[in-house]
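I'd like to ask some things about the structure below.
Note that this is a trimmed complex: some chains were dropped, and none of the rest were shifted.
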Amino acid sequence: MEVYIFLTFILMLSVILGFELIHKVPATLHTPLMSASNAISGITLIGAIVLAGKSADPQMATLLGAAAVAFATINVVGGYMVTDRMLGMFKKKGDKK
Amino acid sequence: MLIVVPKEKQKGENRVALIPEFVKKLSRVGARVAIEASAGAGAGFTDDSYREAGAEVVTGIEASLKDADIVVRIHKPSSDDLASYKKGAISISYLDPFNERGLIEAMGSAGVTGISMEMIPRSTRSQKMDALSSQANLAGYVMVLKAAAALDRILPMMMTPAGTLKPSKVFVIGAGVAGLQAIATAKRLGAKVTAFDTRSVVAEQVQSVGAKFLHIDLGETGQTKDGYAVQLTPEQLEKQKEGQKAEIAESDIVITTAQVFGRKPPLIVTADAVAAMKPGSVIVDMAAETGGNVEGSRPGEVVVTEGGVKIIGTGNWSNEVPRDASQMYASNVFNLIDEFWDEEQKRMTLDFDNDISGCVITHEGELVNATIRNHYQPDKG
Amino acid sequence: MALSSLIGFSYVVSAALFIIGLKMLGSPATARRGNTLSAIGMLIAVVVTLLDQGIVDFRYIAIAVAIGAVIGAVAARRVAMTSMPEMVALFNGFGGIASLLVGWAAIAPDAGGIVLTTIFLSILIGGVTFTGSLVAYGKLSEIMPGKPLMFKGQAVVNSAVIIAIFVAGYLFVQQPENLSYLYAAIALAVVFGVLVVIPIGGADMPVVISLLNSYSGLAACAAGFAINNNLLIVAGSLVGASGIILTNIMCKAMNRSLSNVLFSGFSKVKSMDMKIEGEVKPITADDAFYVLEAASTVAIIPGYGMAVAQAQHAVKELQELLEENGAEVIYGIHPVAGRMPGHMNVLLAEADVSYDLLLEMDDINPRMETVDVAIVIGANDVVNPAAREMEGSPIYGMPVINVDKARTVFVLKRSMASGFAGIDNPLFFKENTRMVFGDAKETLSHLIREFG
């Protein structure tokens, strides 16, 4: 039980923090920001890793975990890289001014 | 269709009723234009420039007048002029229809279609033909320049090493088109401007050009549907004079533009109000030529009172900036002709369903304008 | 330090990096570094997770990571700049399916009610995110038709699916060992994802993706509860919350409410035969700001109301801010605007607006179609399309400034009152018009501060 209280605490704090952080973002940053936070949501990867590595036998859970790892990795790697590309463009546009 | 523009005959008149720009436009829609030689000289338009624009420049205008389908002038034609017009010709000019009964009847009997630029209705749509407005606007500007030139001080405030010069106070009575432009111009030059008008909607308009409105409680005043002022009752006029007194006394410049449509302008600044002003102060009476808002103003003159106050009654204000004034008048005239232009027949055809035809006074021998008919024969209706 | 503490504290560090990264992503100057920080956080989290003693076999992990990384990297590198949005949608979908799989994999025979509930949520949200994102991808990449897809009885079907989901969820938590409930839940989630997104138009997809992104965060969060992992919770809820806010901001920038975006498709089916003309759409200055901020051509049409409000200085200030923001600003001056000839000129000259920016009606009208936002400041008659459209109108035939041809029109005035000519203005009811009620000067000051 105790653990859930901690988790709830963390949840509450993170949610408020999330709201506070994205206060007023200029429209030009909407897409990169969305894309970056999308990459962050690929954090499931670490859950997947644990599940995928749980046993050497290709059990159901292991396979599911491995699939999850693959998908999450696409999300993470692709997400960060795409964001970086977008922001790179930005930089150039900003510099021109 | 031949449009003829005679040179204005009135002394000192520099404006011209059409300028090359609009000659060109008229030619383009299919009209011929003939203009009297040197008609545009006073406003800075050479005969050559008219020729380039496609007009015929004529030295003796009488011959052309005989053929003219439309005659465009600024000032009203004389009865003599009318004699040479052909029947059915259209005359466009100021007409002063409320006072020129004789002339208008002559037009009627000559079978001339008389259009009065004063009678263009005051609707949003007809504003582009409204010469009263366009010329009044320039008048507002000119009156301030004249007042500033006559004043023994400068208008703006200046804090200088040789002391602070306070801003001059300007009081504008009557804030119609001319009044508002006068306010704006005086404001631009840095004066402290106050204004008064009997129509209550004007308070906001005055503030919208950055000046102060003087509130005088006159009771019910009202305005016509065309936005013109309604004549005040004698009591109201008395209240107004009383209410303005202090403001006039401490003003360096007073500009009066009060008009009541179709009537003599009200006398609103009396001799004792003038006497209370500082020596060196200036009054501009826009209405001096038509009766005057200021006691002691003389049409066409600058009067210096015993108390050292200058009353400027020059009149014909927009004539001081003849180039712009001609451009605007010509634009008004062009828009009017254009409104009734029949593209196929390439001629001007009056359409009495169009509101704007309210400016037509006589047509085919008849006095068609109801307002004017009413004015001459109030009982007949 | 014990290994588990090392992992734990590293997670704290990753979480902090995510947070800081997100914050930095909110400002153009720091965004790129923010993204890098966030990626570093992710890297740390992955690396320390591999140290987990529960992991006995790295084979599957290695293969899966390799496959995922290659696909992700290639896709990210290859995609054309113009196709970024659909790529993000696709990635998002993968995040969703990952959550679904993690939830599924986490099912253990001995799990309690709470764990099962969170597992179910993880599967449900993951599934919805997955197929929803795929549909969004399809619409954006034009594999699917972009326009709202609707069918008769859609509302009924949707309701049925929702009820079924609740039922399946309940049964699953009660009898986790009965796999058919699990499969049913997965199937329903997947179907629901499709149903939710198809009735939304292609133009609204960015908002949908942002929302689904927020969901994928929530899915990760639920997965975190399921497998008892802090970092998943922190990262997931950060993404969830910031995603919602971002969605909201995007809606405002598009001049829409969230529910309007999500349910406009549905409601249209119902109201097919209702007339929805004549609706006035007010907007706050705050929201107007978002639209202005994204505009690259702005036309300002002043009228008598600007004079009354004496807003000319504020107008100039807004002009300068818009220009700094990269927009082109022009003024359209109607010849009869105001109450005296040249009224607008006097005021704008006072505010030192360059003469070169003042366009006559005939010059601005042909350009109006390329204008992103036309700001009508206290003008009324001079922008009244009735002059063009309504034969009976007293101003019919008078040329006006055709602001209604601009992409968006903001009308700044205090009320719905008519202007000098005393006639109603159909402009206020046009699809692309937003009314910003209030004194023009105050509204402008508000906008100016938003730019701060």
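Read from first to last, the chains carry the letters A, B and C; within each, the first residue is number 1.
The criterion applied here is as follows: contacts are C-beta pairs under 8 Å (C-beta built on N, C-alpha and C of every residue); 3 or more make two chains touch, one makes a residue touch a chain.
Nothing here was measured: the structure is a model prediction, and the numbers come from that model.
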Next on the checklist: Suppose a student sees one copy of each chain kind; what stoichiometry should they report for the whole complex in this file?
Outcome noted: A x2, B x2, C x2
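Here is the rule we use: only the chains that are shown with their structure count from here on.
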Checklist entry - Using the average of all C-alpha atoms in each chain as its centre, how far is it in Å between chain B and chain C? => result 57
Checklist entry - Listing for chain C: what residues touch at least two other chains? => result none
Checklist entry - What positions in chain A touch 2 or more of the other chains? => result none
Item to check | Contacting residues of chain C [partner chain B, same complex] | outcome: 304, 307-308, 310, 335-336, 338-343, 346-347, 349-350, 381, 394-398, 420-421
Item to check | Footprint of chain C on chain A - complex, ascending | outcome: 3-4, 6-7, 10-11, 14-19, 21-56, 58, 60-91, 94, 97
Checklist outcome for this item: Contacts from chain C onto chain A in the complex sit at residues 18-19, 21-23, 25-28, 31-32, 34-36, 38-39, 42, 45-46, 49-50, 52, 54-61, 63-65, 67-69, 71-73, 75-77, 79, 81, 84-85, 87-88, 91-92, 94-95, 97-99, 101-102, 104-107, 114, 206, 209-210, 213, 216-217, 219-221, 223-225, 227-246, 249-250, 253, 290, 293-294, 326
